[in-house]
Every structure is written in structure tokens, then in C-alpha cells.
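Pasting a structure here, questions to come.
Each chain you see keeps its place in the complex, though not every chain is here.
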Amino acid sequence: MAGRRLKLAMAGGGEGAFIGGVHRMAAALDGDWQLVAGAFSSDPARNRRTGEQLGLDPARVHDTLDALLADERARPEGERIDAVAIVTPNHLHAPMAIAALDAGFPVFSEKPMAMNLAEAQAIAEAARASRRLYALAFTYSGYPMVEEARARVARGDFGRVRLVHVEYVQGWLSSPLDREGNKQAEWRTDPARAGLGGALGDIGTHAFQLAEHVSGLTVEALSADVTTHVAGRMLDDDVNVLLRFAEGARGTLRATQVAAGEENGLRIRIHGEKGGLEWSQMEPNTLTLRWLDRPAEIVRAGGPGLSPTTLPRLRTPSGHPEGYIEAFGNLYRAVAGSLRDDAPTGGALGEPDWFPGLESGLRTMAFVEAVLESARSDEKWTVFPALAD
Amino acid sequence: MAGRRLKLAMAGGGEGAFIGGVHRMAAALDGDWQLVAGAFSSDPARNRRTGEQLGLDPARVHDTLDALLADERARPEGERIDAVAIVTPNHLHAPMAIAALDAGFPVFSEKPMAMNLAEAQAIAEAARASRRLYALAFTYSGYPMVEEARARVARGDFGRVRLVHVEYVQGWLSSPLDREGNKQAEWRTDPARAGLGGALGDIGTHAFQLAEHVSGLTVEALSADVTTHVAGRMLDDDVNVLLRFAEGARGTLRATQVAAGEENGLRIRIHGEKGGLEWSQMEPNTLTLRWLDRPAEIVRAGGPGLSPTTLPRLRTPSGHPEGYIEAFGNLYRAVAGSLRDDAPTGGALGEPDWFPGLESGLRTMAFVEAVLESARSDEKWTVFPALAD
């Protein structure tokens, strides 16, 4: 912790939810945040119980986010929350983010940003109008070795980038869990709560954000094949996309939740004229660099040869693995740093205060729509417009 | 060796060539074959020198394949060659194969089968007319763990196949070697000698053959992006393809020779309803199986749990690695077995006598043409017709 402890409220994340607990651990990790308020569940009993388990003051546990926001606004500045974490199913992201921003509170939202691009644009408008920070949990951007990868590409280690391939391979939706009582599966495959995309929205957005973030290139056109393998499922569970990036780079994106037996296989490979990199989320502390004219190198979190922008994202010496919660913690730390400095949009890329925000959110939602448009189209290429922003 | 030693002639493969030496080692490995004749080079001095280095009778070293074939036909049956190995650049594959077949000799040819589909069909016609064996060096089919993978899919271990992803990632053509005196690079990027495809023909065909061979499914439609990244190169060096297989399976194929720093990264991943497999050519003795409901398994060459059809393809106990030359040797062994049994088309899939032949060759050439057609087209999907055969 490098300053005043900030106060966090949480929307969603009642008992039994997955990502809410991760947010709480990530926020607690470095001592930058204290959870002080919540609207954890639309079920009042469950909401209350969660607040008790977390040791919160019952007066700051509310049945709706609106009640919470009203209560917090009424409190004196030193006591009032500094930000709202939104960890609900997707259909609540936009209304809740807009409500919080409109009430003057910064937002750290789960991804995808919203149900569709129009909603995302409404959030962006609210954020600009309120001049409040809006951060998005593209967690994988928080890994130190993702920053190392980005920094290496940016400083030209590999020369001009030619190839960008990203994949996000899961298997947990291989069977119709969504019709067998699994809550996580249920809402993620329900268009009314998940939005336009299934695997596409849930993990394809992560893959896309990572590809653009690390390569520093924007996608300009794509050609997509979108499939639902499990009978009766209403949203896609498998997406394959050809990508054309700026400056002539070419690649593919693969996102699937029906690769039976796979866990959480997010992997990116980028090659330029002189060499390339590979990073895999399941062994996040290793970045492999390959070179045209010399042996491959294994760059390790905490080891020699790291870029200056990677170092502030590390907590332990090399060989003491940091993981998913720590990556998440880096985003919370960055948001805290930004808020303490009153910098509503975060630091520059690579700086400790940088976090994914409006731009990542809008581009990923535009990507979801472009992929679905391509999937419906007979045209080979769907142009992927730069956002007017 | 399980029978009479067969006599081999070689077309191409003079000093300095790469694949000719591999053929000679593979043929020698198990004692099934003896190299007795050759037309190694169109340069007479180089041809003669190669023959001497290999300890051949000078009377059986000829400046042209036609001379060789004529000479061999004139010899008594016990002395005459049993087959011709064709290891030249691609533009000679078809005329040489047809000449050998027409002269009554079985052929073991390097891939790709020919410069284009029309040539490949002419070879097929010659093979059928002559009733002589035609084998193609889709070497990777010879690896024991590829057979294990194929057998597992075929017997339904994974349930119905949903996802088939194959990639062949090399980096050696990242710089314009082809204009810097590298012979291998030169002819492989020259349309007059390589044929229609660059990376597509050279390694994309391997990837495609492996995908259909292991999955047991045929590709029915594709959408391709074909790129030349190195300025001035006349053929593609990077190919990305969306694949639609029979029975609803979906996948991608990636073949590139400009992933700077990569070696010979052929990798296949297949997932069905219950689990999936992964095999990587650079660690060929390992087959990883993942399961929806139990821990992943590492099946190893020579280890417990192998399918009956895998065992005859192994030479050493587990932990004593076999490699590329041994995989190649398995094809030579299969061809020898077929010839000894007078079975011109090889055994059934999985049997020790099985090898890739006309069907693999014709489908891969059709694939090359379909990919190029798709790359030129504005249509999303190019139908990939079942070959009338």
C-alpha cells in the first residue's frame, strides 16, 4: 500500500458466486482497499448473510445498488466509498455502471463491458459526463509477464509484427451444465443475462483485448465462424476468427468452452521479423522469447532481464509463483493509484497506474458485434472500424 | 526386417540435398531396403560423386531417371529394383512418378504430390493403370503416437469430435533467404519448381493430411487468408484457414514459415464430447489426453496403455526416444511390407502396412487449390468437394 486505504462497495458477489470472491481477495491483497459496503444479491436474506460473513456494518449493506449509492452520497467525504466494483451477471453491468457513475462514483466492472455495443457506448458517455474513472476487469492485462510481452513488442525487440495468434480454450461447458443446475453455466448461456455472445462474450473478449493490448495493433477486418456445439444451448460455445491487423499483421483468434478437459488455456503468440514471444496464462510467470538467430530465452517473473514497467507489478522474488489473484490485484492497485492521484483515466500504458478501461471495453464490444455480423454474412471479410471514440 | 531385402532406386537427393539423406537413413534403418541405383542429380559430375559416396555400382547410377528405368527393366527380376524413391523439387514429382509407374515400378514420392491437382490426378491415373504401389512421404503419419491418436479417436474415446485444430509453425523463411543463395529456400519459393503453394504446399499439406488422418473426418468447406510477408517473395509464406469438417466439427489450420525463431512446430489438438488429445511433433513420443471428468493422461511411446496398432511402429522401450527418421522408417517399412505381400495399396488404416498414398495426395492437392481459391474470393466459404476418386 502506498497511501490512504480506499473504501470499496461491491454490487453482486453474494455467497456462491465465483468472481466476487476473487475481487475481494484481489482488493485486499495489497492493503489498498477496504470493502465497506455492498449490494451483494437481489435476494435480501442472501445479501444480508453475505454482509455478515464479510464483517460489514449492516447499515452499509443494501438490497439494491440504488439504495447503496444514495446512502453513500449522504455520508461525509472521508467515510464515503471511493469506488464500486460491479461483479454481477452481464445484463446488470451497464445499468449499474451508469448509476454509479451518475452518482459520482468511480467503477471497476467485470467484463464484458455490457450486453452489446450500444450499452457500452452509454457507459462511456456516463463516464465522460461524470469525469469518473471506469475500469474493466480484463484481468490478464494485470499479469507482470503480459506487461513484459507488451513492452518487448512496443520497444521493437521483434521488429515489425507479422503474426498475432491468440486462443482461449476452456472445456467446462462441454456438457449441457446450463440445464443441469449449474448457476455459472446458466446465466452465461442465457442471452437475457449474458448478452450477444456466449464463449464469444465471456472469453473471446479477453482474447481479443489481450491480442490488441500486447501487439499494440488494432484489428481492421475479420472473418468468423461461430458455432453452438451443445444441443439446445442458446448462445455460441465455440468461435474461430481470421484476423487482419493494422500494418499487415495476420492472425487468428480461437475461443471455445467445449474443448472437453481443457481448463483455462489463454495463450498468445506473436512473431515479428526477428523473433517472437509466447505467453500462456496457466504458467503465467514465464515468457518465452524465440529468435531468428540465437537460442530461445525464458524470461521469468522476478528474474533478470525484465523491463522497467514489469517490475512494479511483482510482489515476490523469482521462483515464488504469483497467480491469477495477484494479476487481479495489480488492476486494483492501479485503480487505487489512479484514484489517489485523482487521475480518472489511469496512467499511460506500462505505468503501474494503467488499467483497461473504456477503450478496451468499447473495442471488445464492437468485436463481439463484428464477429456475429461476420458469422451471419456471406462476405469473406467484415471490416472492423476504428471507434470514433 | 521381416523378409527379403528390397532394392531401392533414388531420383534426386544428390550431395547437399536434405531430404534425400533422410530417405536413405529411413530406408536403411530396419534393413528392409538396400539402395542399389540412382539418378541423383541433373549435374552429371554431382550425380556420379553421390553414387560413389554411397558405394553404388557405377553401372546403376544414371544421369536421368529415364535411363535408370530402362536399365532396370532390362535386368533380371531378382536383381531389378523394387521401387523408386522420388526426392526432387516438386516440379519433377509428377513426371517422374508417372514415368516410374508406367515402367512398372512402385513409387515412394516426396510431398506435395505434384504442382497442382491436375498433375496429381495424372499420377493417380498412372498408378491405377499400372497397378503399382504409390506412397507419399507424409512422414508425420509414421509417428507411433500419431497412430495412437488416430486409433483413440477412431474407437470413440472422446465421443463425437467437435474441434480439430492443426498448426505447422516454422520460422526459417522469415528473412529473404531465397534471394541469398539458400538452395532449399530458393526452389521452395519459386512457383516454377514448388507449384501453386509456398508454405501452403510445403507444410500446409502436412497439416491438412494430419488433421484428416487423425480426426477421421473430411473437410467440407473452408475460408482462407493467404499472405506473403517477405517482400519480393513469389509464393505465400503464411496461411490461416477456418475449417468446417463433416459431422459438424469445426477447426482451424495455420501454416507459416515466417514465425521467426520457431523450428518445426507441427501440432494437432482434437476435442470431442468427453475429452481431447494433443500431439506435438517436436516431442513426438508423448500424447496428452485430457478428460472432462478425470485427470489428464500422458501416454508415452513404449509405455502402458497403447493401442495394438501403435506397438508395431515402435523400436525401443519407453524413455528411449525415437524421432523423425524412425517415423520416416515406419513408412519405408510399411511400403516394404506391402510390396512383399504384393499389396499395391498398403494395409488398412492402423495396420503396419498402411502408408499415405493416392488418397492423401489427391486430397492435399485439392486442399491447396481450394485455399488459393478462397483467398482470391469474396465468398465466405469455399466448398471443398469430396473427391470423386
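A and B are the chain letters, set down in written order, and residue numbers restart from 1 in every chain.
Here is the rule we go by: a residue touches a chain if its C-beta (ideal position, glycine included) is under 8 Å from a C-beta of that chain, and two chains touch if they have at least 3 such contacts.
From a predicted model like this one, the values you see are computed outputs, not experimental measurements.
A.B. asks: Could you tell me how many identical protein chains the full complex contains, when just 2 are shown?
C.D. replies: The number of copies making up the whole complex is 4.
We adopt the following convention: only the chains that are shown with their structure count from here on.
A.B. asks: Given that subunit A is a copy of subunit B, what angle of rotation, in degrees and a multiple of 5, matches their CA positions?
C.D. replies: In degrees, rounded to 5: 180.
A.B. asks: Nearest whole angstrom, what separates the Cα centre of subunit A from the Cα centre of subunit B?
C.D. replies: Going by mean C-alpha positions, subunit A sits 43 Å from subunit B.
A.B. asks: Spell out the residues on subunit A that touch subunit B in their complex, using ranges where they run on.
C.D. replies: Answer in residue numbers: 158-159, 162-163, 165, 171, 174-175, 223, 225, 227, 229, 238, 240, 242, 244, 248, 250-252, 254, 256, 258-262, 269, 271-276, 289-292, 296, 374, 377-381.
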